[in-house]
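Before any comments, here is the structure.
Subset of chains shown; positions unchanged.
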Amino acid sequence: MLIVMDNHATQEQINNVTQKIEEMGWEAKQIPGGERVAIGVLRNTGAVDPAIFIDLPGVRDAIPVSKPYKLVSREMHRENKKIILKNGEIVIGGDKIVIMAGPCAVESEAGALEIARLVKEAGASIFRAGAFKPRTSPYAFQGLGETGLKILAMVRDKTGLPIVSEATDPENCDLVEEYADIIQIGTRNMQNYSLLKRAGKAKKPVLLKRGMWATADEFLMAAEYIMSEGNHDVILCERGIRTFSQHSRNTLDINVIPYLQKETHLPVVVDPSHAGGKREQVIPLAKAGAAAGAVALLVEVHNHPEKAFSDGPQSLLPEDFVKLVAELRGMNFKV
Amino acid sequence: MLIVMDNHATQEQINNVTQKIEEMGWEAKQIPGGERVAIGVLRNTGAVDPAIFIDLPGVRDAIPVSKPYKLVSREMHRENKKIILKNGEIVIGGDKIVIMAGPCAVESEAGALEIARLVKEAGASIFRAGAFKPRTSPYAFQGLGETGLKILAMVRDKTGLPIVSEATDPENCDLVEEYADIIQIGTRNMQNYSLLKRAGKAKKPVLLKRGMWATADEFLMAAEYIMSEGNHDVILCERGIRTFSQHSRNTLDINVIPYLQKETHLPVVVDPSHAGGKREQVIPLAKAGAAAGAVALLVEVHNHPEKAFSDGPQSLLPEDFVKLVAELRGMNFKV
């Protein structure tokens, strides 16, 4: 923390800030400049709240210098985190682009199994589908719940594909942890702290989607919540943010990929389906995500998108998905 | 829903869309234009998912015409909703600006009571303070929980001020409903549907804060969730949105006030404290909110903001709060 004093600040005001810093058990270091004085806060453990200083008389600004997160930080863990599934057969953060594919929601046993077989055949190594669906409208399809999870478990048994599925509250997180292989936390719940804490106690990896409003640092702090409860297997998923740009449902924050890779050792995944919101955007965004360094892709695929209960227009058709995998391989990515 | 066809669409493609509409049990109406054909969807009940049409061959766009919400809509309820407290002594949506004031969090019995007496004396009619605090960092103060709620109940007994306090998950919503007079749902939980549904079953009014990422229509749909469970006493609170503008913590969407007042009969409240994030912004934003038509204000006040456990820098000092009320009265608002 650097406290910047007003250029009219009095010596008494400066002393007052210094005293406050020392009261907190920290060290104050004055930095006299040409126009104004700044005061560094040293020897603090953990983040310093600007609130403590910003209101003191003569203070112009309080600028955080350190990042607020610890466990997620690459400064703490230099090596890339790898998420290991199926005894190492699948590694998120390894040398392959891992593709998690499937419909938005589980709709029926036959339907889920058919899509799972299609995406496995085409190159996916994890099956994705929701049993608990957070929907903007209370009148929209809300998912099959535990029945859906049982279908997913059956699909895993028959195809060998691990399952990623979303939990939307601490209660259904128990069920998702029981049936699925990766627990997904959706964009709307990125700061649902009760859910984050519950996921932090789970024995399964957590795929955390970025809130469509969240800064990269808030995203990392949400991952810190999970890790602070003991679960260090966190996968970060960029899925598009809210901007003024309305030609697509969201704007994929492609810049966040290199930023996250610099700041954290956790694996970064891209969801091109929600980032685009229209089928025609999915393949370009998926390829862009891989090119920018994402280690995995989360892609919606449906064999009858026009009949899907949700998110049909952003689902790839099976033949589009085959094309996507071929184009990724054409760019020399291992899938 | 209006389906706009490509200007190269074939007659077969047009017929195909028409047939699809009729399969859904709706009526199709062709609108031949100079360059292209559009097709209206009629006789539908509830919103039509663009997903159904956007992928059909020859379709260029599917434009929603109706709004997706019902219960919150002013078209359904022409008269302003009033939230009645204390047998009509307090009316949110009446001819007075109702001020809900207090600290961010309950910190101690003595502290809460002192602030409550100060704000009551100055003109507040509802006391606000959090017992369950959603915090960005897992290492920050998380609130006193039920102990905090008991303190708040005691403050109500001694001051006569009704209490508004936040619930952050369905579980603690039980407690908040038991102790508080108004259940607050915070910005991060605006689309926490488990919590919205629980609040929809509560017997107390709900103050719903807009998600900092949410469009006005998503905000209304979140209120619709609560109302669809039976609780029609919903108060909408604008508290600032995320924009590129970084001179304040958020940007108060002052435009949303007249928009909401046109679209819904529910009362609209402004939270100038979170919208600004700095003390110096609170009074101007509070006055702007009232001037734009808000029927109540939610203001953070702390007598020792530099020692507050959270949100100190945006808390008004008691003397600032007195000034705010005086300035509102100077503008001929009844407080």
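As written, the chain order gives the labels A and B, with residue 1 at the start of each chain.
Throughout what follows, contacts are C-beta pairs under 8 Å (C-beta built on N, C-alpha and C of every residue); 3 or more make two chains touch, one makes a residue touch a chain.
Owing to the predicted nature of the structure, the values given are computational and were not obtained by experimental measurement.
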May I ask how many copies the whole complex comprises, since the file places only 2 of them? 4
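Here is the rule we go by: only the chains that are shown with their structure count from here on.
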Per the centroid of Cα atoms for each chain, what is the distance between chain A and chain B, given in Å? 26
Residue ranges of chain B in contact with chain A within the complex: 20, 46-47, 49-52, 54-56, 68, 134-139, 168-171, 188-189, 191-195, 197, 211-213, 218, 221, 224-225, 228-229, 242, 278-279, 305-306, 308, 310-313
